[in-house]
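Moving on, here comes subunit A:
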Amino acid sequence: MLKANAPKCNIRGNVVVEENPYLPERARIVRKFDLTRDVRFFQVRICDPDKVMTWTTNYKPGQFMMVSLPNAGEAPFSITSTPSRPGLFEFCIRKVGRLTSKLFELKENDYIWLRGPFGNGFPVEMMYGKDLLFVAGGLGAAPLRSVLLYALDYRDRFGKIFYLYGARTPDDMLFREEFFRMKERDDFECYLTVDADPTGLWPFDIGVVTSLFKYVNVDADNTVAIVCGPPVMYKYVVDEFLKIGIPDDHIFMTLERKMKCGIGKCGQCVVEHKYTCVDGPVFTLWDVKNIRTLI
Partner candidate 1 sequence: MGKPKIGIYGLTGCAGDQLNIINCEDELLKLFDIFEIKSFVMASSAKDEEIELDVAFVEGSVSTEKDLEHLQEIRKKSKILVAIGHCAVYGGVQSMFMGNEEWMERYKRVYGKESAVTLTPPLEPKPLAAYVKVDAVLPGCPIEKEPFLKLAGKLAHGVVPRVPDYPVCAECKWKENECLLLKGEICLGPLTNSGCGAICPSMNIGCIGCWGPIAKENMKSEAMLLMEKGFDMDEVAKRFAIFGGVERAEALKSLVSSSTKESGK
Partner candidate 2 sequence: MNREIFIEPVARVEGHGGIEVIIENDRVKDVKVDIFEGPRLFEQLVVGKSPEESVSITSRICAICFASHRLADIYALERALGVEPSPKTKLLRRLLHYGEMIESHALHYYLLALPDYFGYPDAISMINRFPDEVMGGLELKKFGNLVMETVAGRRIHGENMLIGGLGKLPSDEDLDMLKAKALQLIPTIERGIQLWNEIDVPAYMEEETMFVSVWPEDGSYGFEADTIYVSTGETFPADDYKKVTNERVVAHSFAKRCRYKGKPYTVGALARILNMADRLDGLAADYFKKLYNERWRRNPHYNNIAQAIEILFCLEKMPSLIDAIKEAKYEPVKPTRKDGSGTGLVEAPRGLLIHHAEVKDGLVSYADYVIPTTQNLDDIEKYIRNAAEALLKQKVSEMELPLEMILRAYDPCISCSVHLVKVIRK
């Protein structure tokens, strides 16, 4: 369990480092199945029994882990499970390159290596008592699922919950069955849409995700909006939030950058003075307005 340490040293003194933040921990794949054509769901358990519980309870929704395989490299992946359901970590991984292709070759019981959790995560405490409005696009459902499940597990701590999710086609929708089942619940509102439905069997909305805003009914001043999806989506969704009247600093989004260390050292995720890995990946609209080139 890595925690960011306050500087314990000055320039003259010696420092003792308790943990090497680059050192990965071994974990085992417990279960895996395909969510879509190119996205696979992985459940993994830390191998060291002493660490299983501390690691899986001490993180925040929205944080990510550095997942690695020797030789294939290391990359950040959002934790899609929630600390309210400890014991396992869950990831949704899209096959795009070197590491992810190797991850797709793994079988159940194979090892993978994890470091983390890293990143700021969503400020869940700050959301207590507020209405929550989630908007997810495509793979963006992965980090949002973590907060959503968290909120549903502590349902009484939050106000109304709206979950809007758009995918290109029904086949591209992550956790389709899970969401179908959730739609049955009456303690929150889940709306799903697809851009196109080649099957003709899709029972819900068809259209871009912003078209679902017609269902939304929240207390604007007392709402936290959370969006995650492909970069092109942000602008349109944010416009809708602003139309509703949600304040800038109540609009959260998680962003993607290249990361090699996850701890604010390698520099590759830097945006102006912010390191996406430690100052993000969750940012508010206010940050976005102030930090150029953030999106």
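Here is how the candidates were picked: all candidates are chains of the complex that A comes from, given by their letters.
Rule of thumb we're sticking to: contacts are C-beta pairs under 8 Å (C-beta built on N, C-alpha and C of every residue); 3 or more make two chains touch, one makes a residue touch a chain; residues count from 1.
Everything quoted here is computed from the prediction, not taken from an experiment.
Novice: Judged by that same contact rule, which candidate in 1 or 2 sits against subunit A in the complex?
Specialist: In this complex, among candidates 1 or 2, subunit A touches 1.
Novice: Under the touch definition given earlier, write down the residues of subunit A that touch candidate 1 in their complex.
Specialist: Going by the criterion above, the answer is residues 70-72, 98, 101-102, 105.
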